[in-house]
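Yeah, one chain of the complex is gone here, protein chain that is, but the others are all in their spots.
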């Protein structure tokens, strides 16, 4: 990571965090894990909107940590927080009731409708890889206003035509099960990968290529995607992180390089 | 109330409270309102078992009030209590989960199976008397191990053949609705009236005359009851409050005569 | 990082958020009853409210007598140890001066309704009502089958007030509300609502709230407006601030028996009084000081502070 402040690679954490931060313009309450979402929210607070608030599934609301948190249950998030709720209250009253605008999720696989697999690669009974499972993602997906997904890979394995397992379903899959069970949330609105920004403008629609990172073409992104992915009418090049964004990430937000890689 | 310590009337609060207190022998956790149940529990603590604990529907557990409480939400019950739970936690985790041994209830009417009316006298739509309604009694009846009812009157109006309205049903009525819906609790085990102590030994059975207060006969009690009430095989005279019980009630428990009448 | 400032005055809060015909919950189980807010609703002449309150006590008697309420959703219709609510009884027993619609549950039924509303659930199950006449009286109490093979169980529907109004000990300006003592079902009643107004004994600095985040019952995201309103729960009480005015409750019973006396009381103590400060002044320093409590502080707990450089990417 010896790149200059003005020349960060599209695959770097700085690039992904800066792109993710911009998605939070106008959003109020974000439900997220630590790592890249923490960086993105912190950056958004400093560059876009000081009121962006992180809610953690551990029950913490309105944290003002004195140091960088290592995990969503870190004691620095608790000390000085505005509230610590029980998990039943957090999941039911805050999330399921609809108080969360944006959920930040990761996944091993995402499909064209924005359904996520965080459970198994391969066979359910004897998987090649046992992934962490649902955690709170199965609740964030239906109940948050929208979800932003950050992927560390962009290839047909991570964006397959068909998921090995659907852990956190898109409203499209909920609609297939029962049209009346479509949840309140939009589902995945935005996917940020090392190659592109994908968007899903319609609640029951598909992902499309919206922005392509510098140095790549739409065809590069299509070739790396496991289905015939649609392309937005107004597709454009992803704006690079500004020097100030990179400086904030490196020199003020994650000075110990806990998450920046 | 100028009676001596050894000569309290069966209709007096002292008499009823002393009889009620004795029912708590061997019981651990009591769910009760204020007034006579408070006196009974306090007396039982001093005479039978110091561990008898009062749980209030306001959420208070393990109160150690410095003064006599006026109401189940009195601040003196809170200051120094072992715990104050939210009402959802109190009703679901403490009561519905089965942590309460004895519930103390009052009623305007009770029937032969120990179902209670605390809602209406007369027609439901245009009642002669609008009573307070269910409160927590509809939850205490099915979920407490057993219920003790104290009545201030003993006549066919208060003990009718048929209730004007069933607010808090006996397991007998639950069984009639659906045999599988019979609740865990016994329902009413004991009724203390100004004339007698009635008991209901069987969970799906009827009340019977168990003790008759001094100066009254079984026939007096039967005549004052709205149905052909059964008589226990070993019916006996209710033991009078001891001088010490009356002294404790008057001189240590309710020195200001807030509830003693 | 300046959060939005939600502090306003009670007149504005009620004028802005409480409109005729709304479903309005004023909660507080014997403690922290939002009397000042109720009186402001009366003063502003709101009509046709569906009034939700587990224990409609003399606040309900007053709001109904003032003509604000067309329907009551409740679970216990009496004023604690102090007897009947005669205004409620007159309407129910003899439609005098007009009928009052009542939707009735048990206490836990009401709690479950607030829980369902707060959790965004279509219903909430409870193990009450088997064999009771309550489901016959109130057809909104229904049954569902247990998909695990057990017996049917009764459920209640969500209660979703347009506005919930609460009183609490303290809040910061952004609306993080802390309360202690009996907290009832206030968290649920607030999260169930669209709009939440909280009157508090004192607005405190943010760092007071943040010194004890577990004490926060309502985070700012659940609160629409905060009003500093000392004494706002009188004649009920605020734990650690002032005690219940038991004499006042007893004095209400004879007033309540006489419709003219109720209207007279409302005129004198609500309509002729601009706000809670004036109400307390009218009540008088002597009576107020009689309700004072002696201090009994909680022992502080330690939340800890990470020592610099103790941790990190080691």
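Letters A, B and C mark the chains in the order given here, with residues in each chain numbered from 1 onward.
The criterion applied here is as follows: a contact is a pair of C-beta atoms (placed from the backbone, for glycine too) under 8 Å apart; a residue touches a chain by one contact, two chains touch by 3 or more.
Because the structure is a prediction, the values reported are computed rather than measured.
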Missing chain: touched chains present in the view: A, B, C
Which residue of A:112, A:173, A:186 or A:213 touches the chain not shown here: A:173
Hidden partner chain, touching residue among B:48, B:61 or B:218: B:61
Touch with the omitted chain, as defined above, among B:72, B:85 or B:224: B:85
Hidden partner interface residues of chain C, rising order: 120-127, 142-148, 150-151, 153, 155, 157, 169, 178, 180-181, 183, 208, 211-212, 214-215, 239-241, 243-244, 246-247, 250, 290-307, 310-311, 314
Chain A residues that touch the omitted chain in the full complex: 34-35, 57-60, 70-75, 78-80, 84, 86-88, 91-92, 95-96, 115, 119, 124, 126-139, 142-143, 165-178, 180-183
Residues belonging to chain B that touch the chain removed from view: 28-29, 45, 50-51, 53, 55, 60-62, 64, 66-68, 70, 75-76, 78-85, 89, 92-94, 96-99, 143, 184, 256-258
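Heads up, the rule we're going with is that only the chains that are shown with their structure count from here on.
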Remotest chain, chain A as reference, centres from CA atoms: B
Geometric centre distance via CA averages, chain C-chain B, whole Å: 29
Centre distance in Å when chain A and chain C are each reduced to the mean of their C-alpha atoms: 39
Two or more partner chains touched - positions in chain B: none
Overlap residues in chain C, where contacts from two or more other chains coincide: 115, 187-188
